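After the structure tokens below, expect a handful of questions from me.
Note that this complex is displayed minus one protein chain, with the remaining chains in position.
The first chain written gets the first letter, and so on, giving A and B; residue counts start at 1 in each chain.
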Amino acid sequence: MSDKITKASRHVSQNEGLIFEKSSPGKRAFDLPPLDVPAADPAEALGANHRSEGVAGFPEVSEIEALRHFTRLSTWNYAIDLGMYPLGSCTMKYNPRVNEFVARLDGIATEHPLQPEVLSQGCLKIMRLLEKCLLAITGMDALTLQPAAGAQGELTGLLLIRAYLESQGDARKKVLIPDSAHGTNPATAVIAGYQVENIKSDSHGQIDAEKLRELVTEDVAALMITNPSTLGIFEQRISDIAAILHAKGALLYMDGANMNALAGVARPGDFGVDVMHLNLHKTFSTPHGGGGPGAGPVTMKKILEPFRPVPVLVEKAGGELTLEQDRPHSIGRVKAFSGNFGVLVRALAYILAYGPGIRQATEDAVLNANYIRKHLEGVFALPYSLPSMHEVVFSDAIQKQNGVNTMDIAKRLIDYGFHPYTTAFPLIVPGALMIEPTESESKEECDLFIEAMRAIAAEAASDPDIVKHAPHTTRIGRLDEVTAARKPILRWSQGRK
Amino acid sequence: MVYPTTYRYTKDHEWIDVKGDSGTIGLTDYAQCQMGDIVFVELPAVGAILEAEKPLGTVESVKTVNEIYAPVSGEVIEVNGELKDAPEKVNSDPHGQGWLVKVRLKDSAEIAALMDAPAYEAHLSASGKEDSH
Partner (left out) sequence: MRYLPKSPAERDQMLAAIGAQSIDDLFSSIPERFRLRESLNLPGPYSEAEVIQYFQERAKEGSVGYTSFLGAGVYNHLRSVVTDTIIQRGEFLTSYTPYQAEISQGTLQAIFEFQTLMCQLTGQEVANASMWDGSTATTEAVLMAERITRRRRVLVARSLHPEYRDVLRTYAKNSGLHVEEVPFGADGTLEQKALESAIRDDVAAVVVQSPNFFGVIEQVPALANIGHSSGALLVVAVTEGVSLGLVRPPAEADIVALEGQSFGLAPSYGGPFVGVISTHEKFVRQMPGRLAGQAADSHGRRGFVLTLAAREQHIRREKATSNICTNQALCALAATVHLALLGKEGLREMAAQNLSKAHFAMNALVKVPGVRRAFEGAFFNEFTIVLPRSVETVNQQLLHEKFVGPLSLGSFYPELTDHALVCVTETTTRTEIERFVSALGRSLGRN
């Protein structure tokens, strides 16, 4: 191991097969209380629909085996709990454990979404308070907590825009999306029934306001913008952009993926945004959990309020909260029940812990990104030089000269004890290294990261092969993704290794 | 790689080998190099009607997906079924066994609008220059 690797050292990693490979008939890991009513005969009760054999292939293991199985698997993962996880645009911050605790309380985790509202006042109050907090943070007038994730928030936002424009007489045809946007933006616009028109960023990675003026016609429903952009740069002409759209009757949608740069510092509602979604699993610390669950609340200006998905949370005269179903202008429901409520609980717990001090988290996030930028500038190429906010995007242009690309550097970072940054995104930066440290990293952890990145840059110059074949310290090496995609094996089956 | 002189080429990097009133269509060596290891090719069914410059299918690598554009208009008369299990043939032999579809030409005059091999190679080096700006 390189003597520059100071954060990590080797560790025994247990081998473990698939749960199905451990199975042996007759073992079990779960007992039910004895049946206290007469047993119904399934063959009689279900007739032709009876599954008499049980589920073929289902595992049969004991409790200790099941526990060890999943514990061993867990040790093969990197995690925020182990160290810095600088995935740009993902906001991998600390997930406070008290949030997990409160989401599991009896009276919260146990509540049924269709139970009488008189028993749901606690849950509804949680939703109400979260609504108020998110409105304060975004500077908007109304919101919905229903969307399950950012992409569904985007869809909800575009459907709100469509419904509003229809109420004005014409839903229009196109949605403009910058070439630096997340892939969900164009995918969502199509589901909302819009044509996508991509707009090229200018040489600073910003929206070219003059070009935008030409593109915004009476056919354009909205511009979907990410601010700060996926380059981590604030759109300095944001209010001009809003004015250009509004002058033609189009609306401004903001992807709130990067709200961690703004919370407590600036409010999208003040700089002309009409509707936006928040990713509670990014800015508001709900755990990513290996890919989800998230929540994608949508906040909006007053003009869009009548179109919110049903049900809408309202306060009755006596202060009692109710979910209103009868909303004639609503776009309809986007998800069953009341959104990912358990995620909403965690987000509120996070906000309550900070209060107005959430500004400090934002400041620390921006401080960390700039500290890292300062120490890596020159070592790695910086394609766009405008000031960074919560993340910084380098490119592999310098290392490419030795045949080392961003993916190689990312993989080598694993050997140094870190999770890789985001590679190859945004698309407008060839060979991007997108680094978002978040506020959760200490100066010490940032320094270790900087040291690791500089050491890898040195290796890329002196010993590029060690970088190109990284990682060297993981249980498995780089996997053959080509064969995996050509001949997909997507489930276990008896007899195959 | 030599670009066969009897083929005609598009700016989107497809080739067509015309024999009589039909033609065989494939992706150029340049295209497969750019994409890397090809994992899946989506092709139309026999009988499908193609329109020149409109997508006829897609080609996927692990991390990209590209449209394949029809060089000419016509009806699909044969599809390279071997690509279903061996898409790698597009990588290993793009101008031969990696062919995609055969079409009956609708209007053989469309061929005149396509590039010959020297023109295509010139097109590649011109766009190469652009890339290095």
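A few points about this structure:
Everything below uses one rule, namely that a residue touches a chain if its C-beta (ideal position, glycine included) is under 8 Å from a C-beta of that chain, and two chains touch if they have at least 3 such contacts.
What you are looking at is a predicted structure, and each value in this text was computed from that prediction instead of being measured.
Only one of A:Ile225, A:Ile331 or A:Leu433 touches the chain withheld from this view, namely A:Ile331.
What chain B contributes to its contact with the hidden chain is residues 39-40, 42, 60-65.
Simple rule for what comes next: only the chains that are shown with their structure count from here on.
Look at where the CA atoms of chain A average out and do the same for chain B: the two points lie 38 Å apart. Partner chain A is touched in their complex by these residues of chain B: 37, 39-40, 60, 62-63, 87-88. Chain contact summary for the complex, chain A toward chain B: residues 424, 481-482, 485-486.
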